[in-house]
Structures are given as C-alpha cells and as structure tokens.
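All protein chains but one are shown in place.
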Amino acid sequence: MDLSYYIELIGVGFFAISGALAAAEKKGHHNDIFSAFFTGFITAIGGGTLRDITLGNYPVAWVRDQNVLWAIFFGFVLTILFARYWVRFRREIFIFDSIGIGIYTVIGTKISLLAGVNPFASVILGMVSAIFGGVIRDTLINEVPLIFRKEIYATACLAGATLYVALQYMNIDENWNTGFSVFLVVFIRIVAVRYNLSLPKFRLPE
Amino acid sequence: MDLSYYIELIGVGFFAISGALAAAEKKGHHNDIFSAFFTGFITAIGGGTLRDITLGNYPVAWVRDQNVLWAIFFGFVLTILFARYWVRFRREIFIFDSIGIGIYTVIGTKISLLAGVNPFASVILGMVSAIFGGVIRDTLINEVPLIFRKEIYATACLAGATLYVALQYMNIDENWNTGFSVFLVVFIRIVAVRYNLSLPKFRLPE
Partner (left out) sequence: MDLSYYIELIGVGFFAISGALAAAEKKGHHNDIFSAFFTGFITAIGGGTLRDITLGNYPVAWVRDQNVLWAIFFGFVLTILFARYWVRFRREIFIFDSIGIGIYTVIGTKISLLAGVNPFASVILGMVSAIFGGVIRDTLINEVPLIFRKEIYATACLAGATLYVALQYMNIDENWNTGFSVFLVVFIRIVAVRYNLSLPKFRLPE
C-alpha cells in the first residue's frame, strides 16, 4: 500500500516534468516559467481529475492530498535545474514515461472497479486517467494530441487495463495483477517504439 | 419510456459514427483505428457527460449503462465496415445528425428540469448536451469548432430546448412535447442548410 503510494507520487512528478518540457519546447509561445509549471501541473493531474469528476469521486486526489502538489512542484524544480540533461536523456526518459502511464492506467482502473463501475467503463476510465493529462497538455499548447500520433500509446493502456480487469475476475493476487498489468503497458510501448509498430490506419477514401 | 431509451442509443451510435468519420477525414494526422474510435467515443459522450458533471448527476450515463458503450462500439464497427458508403451518403446522414442533436437537446433539457434547475440554465444545458461532444471533437482534431461555422447549429438546439421548456410550463403531454421539440430542431437545421441561412454576423470594426 505504502509503496504504491510513493510510486504514484513518482509518476505524478514524471508527468509534471514531461508537461513542463513540452511547454518549454513549444515554438512561438512566450515559454515563461509559469507556463512550464502550469502545463506540468495540468499534465500531472488532468487525467486523474477527469476520472474522479466523471465518477463523482470526491475529493479529487490533488485537492485531498497536498503531497501530490509537492510532487508536481519537485518535478518542476528538477525540470528547471536539469533542463539540458532531460533533453539529452529523452530516450531513457521514455521508459519512465511508459512506467508512468502503466501505473496511472492500473490505478485508474482499480479506482473505477472499486467504485462499482462496469468493467468496460473501468477500462476506459483507466486509459483516460493515463492519457488525458497529456491530451489536455497538447490541446493547450496547440499540438496534435498524442493520441493522433504515430506510435501505439493509448492502446497500450487499453490492453493493460483489460488485463487488470481480467485477472481481477480470475482472483489473481492484487500485487501480481498490478505488476503484470503495468508490465504489459510498458512492454507494448517499448516493443511498439523499438519496432516502429502502429495500428492499422483508417482514412476515408477521397 | 422504452422507446425513447432505444432512440437515445441510436443517437449515441450516430454521434460515434460522426466522430469517427471526422477523425478519419482529418488531414495531417496519423488517423489510426484507435483515434477514430476515441474521437467517436468523445463525440458521443462528451456533451452528456459535461451536463451530468455540471449537474452533479451521478453516475453519468455511460458509466452506469454499459449499453451506451456498446452503441458506440457498434457505431465504430459500422464506420469501419461501411466507410466508403458513409462518405457517399453524407447528405442523407445529415438528417440523422439533426435528429441526433434534437434528441440530445430534449433529453438534456428534461434531465436538467427534473434536477430542479431553473429554465434558462436547463435550456443551456440541453444545448450543451447536444453540441459539446462535437465541440470537444473539433478541439481535439484542431478544427474550428462547429459553433463557429456557417450554418445555424447550436441556435437550433436553443430553440428546441426553449420550446420544450415552454410546452412543459403549459402542461402539454410529455410525448407530444418531445416530438414537437425534436422536430423544431430538425426543421430549423434542414431549412437553414437548404436555404443557406445563417445568423447575423458580429465582427468588430477594424
């Protein structure tokens, strides 16, 4: 329990870093430190907040628990201090991002099931928890949202959330289930990026 | 009662189709099958979800009722299977879209009035139910939202919602009221598109 709480805070911090970096990289904007902070904040709490207000699950995490805000602030400070290193290690950071969305997916799915939500909606809410912070981030900075980009991303979350629900129904031990499901998200992400896999296209005939 | 439930599910399916087609048509995006599904999902549930979380009306429809998700999935499958036909019959589909926003408008207004909301806010929430899925869809795919486009659209919903509230106050039978109000939305849409009617412009002097 305690461990998963700290893992979640680390995930929050990483999302804050990814958001702050996205704002700092955006061309044609003013890019001051507030916009970096705010974009990091939205990225970190957007998905979970949307999940909680859709569920009516009050108080939402960052309103209830000040540590979430400290994790965001800490991620923001690290972003500022080590800006040049983040860029250089982007490829390595990708692993952490994948772990982050894996953790968010499983936490979101678990919270939804505990709230009595049906399994299909729980899978979707698990995915929403993981990706919607990034969707709001991209919308705010006028980028094409990540869900419309090339590599398999949200679909990895759908797969992990589905595995979590399935193993729950099979009464697999919670900790193993969490581990397997997070691993599946990370595994799909790594394989997809490494082998440049993407989903089938769907375009309308002109 | 039962009938209006099935009509609503058909409306959900049509919104999912319209969203999936919008994603598939967008140029310069990756356009895979997930982005088509997700855009359809957001289009179908966005307006009603925003209405419900604004009202504090929990659980929201698609979290409570798995059939809503099946309707979306079914609409998505139909979109994929019959992609070329949807494009050819776009003009005919416009009628279904109009019926869809008419139904969403009336349902949204009714739910708001039942929640004890004042008539003006109910009219706005009826319109929000009908159009906001499309607004979120357009924002996600970086299009100009439909409310800023030429033909009368949201205003038709405002008119239908206002009629519904007025007939409610006059104690008109619920079923007739629903029929009249949906018809008004559809009628205004058809006339507006056919005769190319639009609202007066409002631009600032340069």
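Each chain gets a letter, A and B, in the order it is written, and its residues are counted from 1.
FYI, contacts are C-beta pairs under 8 Å (C-beta built on N, C-alpha and C of every residue); 3 or more make two chains touch, one makes a residue touch a chain.
What you see is a predicted model; the values in this text were computed from it and never measured.
**Student:** Could you tell me which of A:140, A:156 or A:204 touches the chain that is not displayed?
**Tutor:** Only one of A:140, A:156 or A:204 touches the chain omitted from view, namely A:140.
**Student:** Just name the one of A:7, A:69, A:167 or A:193 that touches the chain not displayed here.
**Tutor:** Only one listed residue reaches the unshown chain, and that is A:69.
**Student:** When the complex is taken as a whole, what residues of subunit B touch the one chain not shown?
**Tutor:** 53-56, 117-118, 120-121, 124-125, 135, 139, 142, 144-145, 147-150, 152, 154-155, 158, 198-205
**Student:** Can you name the residues of subunit A that touch the chain not displayed here?
**Tutor:** Counting only subunit A, the missing chain is touched by 20-21, 23-26, 28-36, 38, 41, 49, 53, 56, 58-60, 62-63, 66, 69, 80, 83-84, 86-87, 139-142.
The criterion applied here is as follows: only the chains that are shown with their structure count from here on.
**Student:** Taking the mean of the CA coordinates per chain, how far is subunit A from subunit B in Å?
**Tutor:** A distance of 29 Å separates the two centres.
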